[in-house]
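Other chains dropped; remaining ones untouched in position.
So that you can tell them apart, the chains are marked A, B and C in the order they are listed, and the count of residues begins at 1 in each.
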Amino acid sequence: MKTSTPQGKSPQSERFRRGWQQLEAIDGEAGKQVINSLQAIAPDLARYVIEFPFGDIYARSGLDLKSREIATIAALTAMGNAQPQLKVHIQAALNVGCTREEILEVVMQMAVYAGFPAALNGMTVVKEVFAS
Amino acid sequence: MKTSTPQGKSPQSERFRRGWQQLEAIDGEAGKQVINSLQAIAPDLARYVIEFPFGDIYARSGLDLKSREIATIAALTAMGNAQPQLKVHIQAALNVGCTREEILEVVMQMAVYAGFPAALNGMTVVKEVFAS
Amino acid sequence: MKTSTPQGKSPQSERFRRGWQQLEAIDGEAGKQVINSLQAIAPDLARYVIEFPFGDIYARSGLDLKSREIATIAALTAMGNAQPQLKVHIQAALNVGCTREEILEVVMQMAVYAGFPAALNGMTVVKEVFAS
């Protein structure tokens, strides 16, 4: 398995550079930790995380970053099986300018669409991030 | 089973009135059809839809309606088992001022968090609403 | 692939007979149709449906059949991706003595645990069964 680390050279280097910048700007330290923890076990998955979600999707115009993070927090809270990612994206939402109140409202609203347990468990993650 | 129809009187009338106004303004005709189709089989559930999601949640300040609809479209696309509600909320998003492009971006972004099938099936619903 | 149809002989015949009786008593015609539609494509899966859910689980003492159907309707409504089975079990619940009101209450209650879309889509199936 060939790896393409942050230091790697590859034909996708443009997407990779753009993705890395987005990931740094949006997710900050938490995002880099996700990438680092993947390097030893699945470096190509680390590269795909940088290239597709960040290099392709988050880099798109057509939807501002605040709205993108609201969409992500809503989805992850509703799915209810992705707490580590929810944690990263609550911090990311704060990084791109969402207020604490907006984040709380999104998580609370999920009680309507995914049930109260989803909202309550999402709130536990919010609490953790806000306290840190 | 006591029913509490739109014409009913109850101690919750303030929430109900507020919810009904929100539902009309946000979901429009599609929302009223959901309520009507529930009246014969489960009128109390119709009332709860008006009171809790609309009277309590959508009426809250703290998050603008455009962001609320982005959150809802994200969650319903990611969950992938609520097509009728996704349809209503794509129309609702247009009603409260989301652009077509913004809606497409939210659905597309779900490929990252819930997989390509969720995004593709969400896109099928988007297509249907935009064509109507 | 060896098949074990309702007419088959096998070491599991005791479980099979017991399961077939349970399936007839609980699911009635709808249950037999499920089995029949599986015979041509996956007869062993048809046999497993009779043996494990019905021969093993529904035949157990420790929980009455009404409560078993309430549990099943709750789970299938909450999961939201098993409409054909929900339909069979709403009829089954009526067959074993649940009232229409009890079934409506179970489906409605799922708004709390799995969100309003799950409850609304479950209600659509209830409506269909009650009207038939």
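Basically, a contact is a pair of C-beta atoms (placed from the backbone, for glycine too) under 8 Å apart; a residue touches a chain by one contact, two chains touch by 3 or more.
Everything quoted here is computed from the prediction, not taken from an experiment.
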Quick tally, homo complex: 3 in view, grand total of copies 6
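Throughout what follows, only the chains that are shown with their structure count from here on.
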The assertion on chain A/chain B checks that the Cα superposition rotation, as a multiple of 5 degrees, is 180
Could you label the chain B-chain C interface same or different, taking same to mean over half of its residue numbers are used by both chains?
different
Chain centres computed over CA atoms; the one at greatest distance from chain C is chain A
In angstrom, rounded to a whole number, how far apart do the mean CA points of chain A and chain B lie?
25
Any idea how many Å lie between the Cα centroids of chain B and chain C?
31
Where chain C touches two or more other chains at once, the residues are 111, 115-118
Give the list of chain A residues in touch with chain C in this complex.
78, 110-118
Which stretch or stretches of chain B touch chain C in the complex?
1, 34, 37-38, 40-42, 44-45, 48-49, 52-53, 76, 79-82, 84-85
Within their complex, state which residues of chain B touch chain A.
52-53, 57, 60, 62-63, 67-68, 70-79, 82, 85, 101-102, 104-106, 108-114
